[in-house]
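A single protein chain has been omitted; all remaining protein chains appear in their positions.
Our next item is subunit A:
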Amino acid sequence: MRIVHYINQFFGQIGGEEAAGHPLEVREGAMGPGIGIQGELGGCAQIAATVICGDNSFVEHEEAAEQMKRILKEYDAELLVAGPAFMAGRYGVACGAACKAAYEMGIPAVSAMHPDNPGVLMYRRYAYIIPCGDSARGMKEAVGKLGGLIRRMSDGETIDEPEKDGYIQRGIRKVFVSDRTGAERGVQMLLDKIAGRPYRTELPMPKFEKVEPSPAIKDMRHATIAMITTGGLVPKGNPDHLEASAAMKYVTHDFEEYGGYTLPNSETCHGGYDPVYVNDDGRRVLPADVMKEMEEEGVFGHLYDKVYVTTGTAMPTSRASKFGKAIAGEIKDKVDGVILTST
């Protein structure tokens, strides 16, 4: 197995903080912590090259990731090793970004960081990150663990159990075939639970992010209010081809496209509810006429002309929050409040 190893200016023996702007460079073979890692690997894998880059330099220069990809290609790398980065924040983020570059090329990556390193939170998806101590005092242990994991990878072992395999959960869901049907597993799990025997859930309950409500709008009479819906209400013909389920996008339409505030030219493309009643009258999902009346009565200042629409069915919450952030970014300075209608 051919390895490219990524380290920072400090472990590359170029310098400390004063060398944090050191541009990305590549050297043949192993050096710094790579020598220890190579020692753990015996003959099963070789560090073909070491990439050294100043922490600021990697994080601040967008082209660093592209450079990384070119080097991985040039050395025909089968694995990227990054770090260990311990508790060093910028180094952790740079290691993570390097791992992401490898991931995008379909090359597996491993790293080692303290679990609180920001690089873990930002980039755990792209690499097997081994938890390690907060400083280079933990080097020996981290190198030993990295070596163990790399040896198993070079043997072609499947690494997919965070606890057993000793890495930080990447957060990627993977489908696989069990040895028993869901019905068989379910009945057995229930019998174990009733009898007080140990059992293991196959879907730990997620902990949802709590959203802090914004402060109340003080001056409603001058406030601009937008409407957002997850009810899939689109102009007839669904011109932007919003998906019926598990939508990959949100779309925007103005009221004119819906034929005005009574929405005569609307339909739903939502695949999760009985569409008959909404197709009969789109206001059941988006009460735009009532909003317009309230605007005219002066309850609030102005109804924002654009409606943001997606389909909520089979929408992973992570994607929904991404959409939410993107929409908020678009309307932030134009809108004071939002009415969100669901189904």
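Definition applied: a residue touches a chain if its C-beta (ideal position, glycine included) is under 8 Å from a C-beta of that chain, and two chains touch if they have at least 3 such contacts; residues count from 1.
We take it that contacts and distances are computed from a predicted model.
Within the choices "NADH-quinone oxidoreductase subunit G", "histidine kinase", "Fe-S cluster assembly protein SufB" or "Glycine/sarcosine/betaine reductase component B subunit", the name that UniProt assigns to the complex's undisplayed chain is "Glycine/sarcosine/betaine reductase component B subunit".
Touching the missing chain, out of A:G89, A:P118, A:P162 or A:G259, is residue A:P162. For the chain left out of this panel, the touching residue among A:V290, A:A314 or A:L340 is A:A314.
The residue touching the chain not shown here, chosen from A:E202, A:E256 or A:E293, is A:E202. Listed residues A:P33, A:P275 or A:G324: the one in touch with the omitted chain is A:P275. The missing chain lies against subunit A, touching residues 159-162, 169-187, 189-191, 193-195, 199, 201-206, 208, 238, 241, 243-246, 248, 269-276, 312-319.
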